[in-house]
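What you see is part of a larger complex, with each chain still in position.
Every chain is named by a letter (A and B) in the order it is written, and numbering of its residues begins at 1.
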Amino acid sequence: MDGARMHELVERLYPLCRSITGDGVRRTLEILSEHIPLRVHEVPTGTPVLDWTVPQEWNIRDAYIADSAGNRVVDFADSSLHVVSYSVPVSATMTLQQLRSHLHTLPEHPSWIPYRTSYYAPDWGFCLAQNTLDAMPDGDYEVHIDSTLGDGHLTYGEYVVPGQVADEVIVSCHVCHPALANDNLAGIAVATALAGELAAAAPHHTYRFLFVPGTIGSITWLARNFERVDRIRHGLVLACAGDRGSLTYKQSRRGDAEIDRVLRHLLRASGRPHEIVRFSPYGYDERQFCSPGFNLGVGSLTRTPHAGYPEYHTSADNPDFVLAESMSDTLATCREAFAVLDRNRTYVNLSPYGEPQLGRRGLYDSLGGRSDAKQAQLAMLWVLNLSDGEHSLLDVADRAELPFDTVVAAADALRDAGLLKEADGT
Amino acid sequence: MDGARMHELVERLYPLCRSITGDGVRRTLEILSEHIPLRVHEVPTGTPVLDWTVPQEWNIRDAYIADSAGNRVVDFADSSLHVVSYSVPVSATMTLQQLRSHLHTLPEHPSWIPYRTSYYAPDWGFCLAQNTLDAMPDGDYEVHIDSTLGDGHLTYGEYVVPGQVADEVIVSCHVCHPALANDNLAGIAVATALAGELAAAAPHHTYRFLFVPGTIGSITWLARNFERVDRIRHGLVLACAGDRGSLTYKQSRRGDAEIDRVLRHLLRASGRPHEIVRFSPYGYDERQFCSPGFNLGVGSLTRTPHAGYPEYHTSADNPDFVLAESMSDTLATCREAFAVLDRNRTYVNLSPYGEPQLGRRGLYDSLGGRSDAKQAQLAMLWVLNLSDGEHSLLDVADRAELPFDTVVAAADALRDAGLLKEADGT
């Protein structure tokens, strides 16, 4: 799926009113199923999941504030952001003064609608542009939210690309945000494209894609897969994958997990502007995967990170805010990272005393004396020198400041010549 | 005791002729006893203490150099610095030429009197301003030192503020310097004020204040408390506590003792100019507490450090050289440091799989979506994430770059909600 197709997917998903449960999520997963064979899970309200309980399901059909003349001054049909997510049903007439405590605006961006939720405390409210509020005269308003909140299910999607080994890489993204494009339709689009590519590629690791509501969704998945969590060797949480900013990689809680080292290597080697940040327990679902009991090697890849741009959690995070090229670039970085993860090995040099005679094996130039050693030959010397069972090929690439691909090619040649074997347990 | 009261104490102690033994120390401790109930120890001459022996006691009543007309050109009554500390008695007439090898001046600061000692080699001498010496014509001088050096005692003061636990924090300062205000009457005043505050505060740790002669005093204390030294968990040597300079914290020999980390955290978090320096085996009594056999977690807090200002060990280190505000500021820093030490705990998160649901426990805002997370909520997430039994609250504050108080408040709330317990052995 190229950047243009990913952008089309963002545009198509944008109008759906997603939340942590409900038909918006279901419809989103249906559309993704056109691209990848998602397995959709429905977990009943009331199911205990770790320290939490699956909440009631919320759905909404209509909502508005109408003035005394009956004109809808705020209308859910215009934007799903207009209603505080999980608002209880309401139907009342009240003065503007009475209404104010239920209205949310962004005075510093008077034309933008904010995004607000109240998942776990029964409440209702409207989000609207400050300009709209300013234009509302005093007087009576009809307030109507046609929502339902009752026993139902929490819905999430899962897709597993089987690998050559059972060790897993998880790719997780949240599907609970309504009309917000960068956060997280762009992440969903990149994950979908990535899943499609990997399915066609017979990867080394098993890749598990999770399309889950934020927090409660990953907690639900972790609760239902508690016994299998130790299969997860690496992971990436994808979010904010499409803005104009450069890439930011937020490391796992461990800080030196292999995925952390892969992303650091790739981003540094790329020479491009980027940021590597330490873990913090705030952001996306890495919060759950990196809680101290799990402490998984799961980082988070974004462009401009969580809460790092003014459009974050507002109506200005719309499809125009995300670029096809940015999503393509995020996708390419994921692809490269997984290509490193899938090919990283730790070898033992079988001829560790002195250098083996590479020339005899056709691996070394016969003409000596030149001062410009070839990168391929340097890579072989580095792999031989560091292959003591303690250094992976990624370590070699980092230490030698050589491209990972060159190091892999050198290792392959040396292994084929009988000079390396894989270290036990890798 | 506020800055003004501390300055009064400095002024009152200034005229006494202190040395490593003798009545000047006794009178100093008597005055301190008006503020805190000091226990005064008298250790007889000849007592073996570690590698040393308690020396003879020295006292002095009068000393002068008089010219041939009988005028006292150098008079102990004017300044206790005029006599080399521990000078043996002398009564003689000699030429200026003969006298010169017994005279100490500071040519680079011709109006200042230097401070000199000869504790362990029998000798005598006078310290005087270079200007005074320059004005002395050749000729005969009468030299008189009415001192006694004989069996007696070494005197030191000790005050223990009992805590909720037997683990001890020691605060040590030297009481052997004569008319020198910053080094160390200011340190004595701050320690006295601190002791008074802690006595009123029912602290967590037991605090032990030592008012000891430098080197031989701390060695004597260590020798007499050898079996109890392993109760000392933390400590601070206080000196040069009142000059205009910014604070300098000299770390313990360990370099990562908890007291080192506390002071680094506080001074960095304060944003104020300061210096953190590594341990060196030169300075004050941290030399003894950090000798390799003891290797205690004892650092040293000063303003301008040891030998770091021209007035050091001269008559220019007089009460005008120390400021009430500087002593107040040093006191406040000690107070904060001990408040951290007393509240630092290591917890274990009892709900370590995923985040616990804070909202259900009233610990989290119900309205979601805002981009400005509150510090108190961030602090709870950090405490939960790092409370794996390996990280103390100070570690959390450092890692999260949050104020220690905020982290403690978060931990208290989480503990009260049943989400944390103290790690064993902390």
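To be clear about the criterion, a contact is a pair of C-beta atoms (placed from the backbone, for glycine too) under 8 Å apart; a residue touches a chain by one contact, two chains touch by 3 or more.
Note that the structure is a prediction, hence the values are computed from the model and not measured.
Of the identical chains in this model, 2 are shown in place, and the full complex in the file is built from 3 copies.
Keep in mind that, in the parts below, only the chains that are shown with their structure count from here on.
One inter-chain figure worth recording: chain A and chain B are separated by 54 Å, centre to centre, where each centre is the mean of the chain's CA atoms.
The touching residues of chain B, counted against chain A in their complex, run 349, 351-357, 359-360, 366-373, 378, 381-382, 384-388, 400. Those residues of chain A lying in contact with chain B across their complex are 50-52, 84-85, 114-121, 123, 215, 218-219, 222-223, 226, 253, 280-282, 287-288, 290-295, 307, 312-313.
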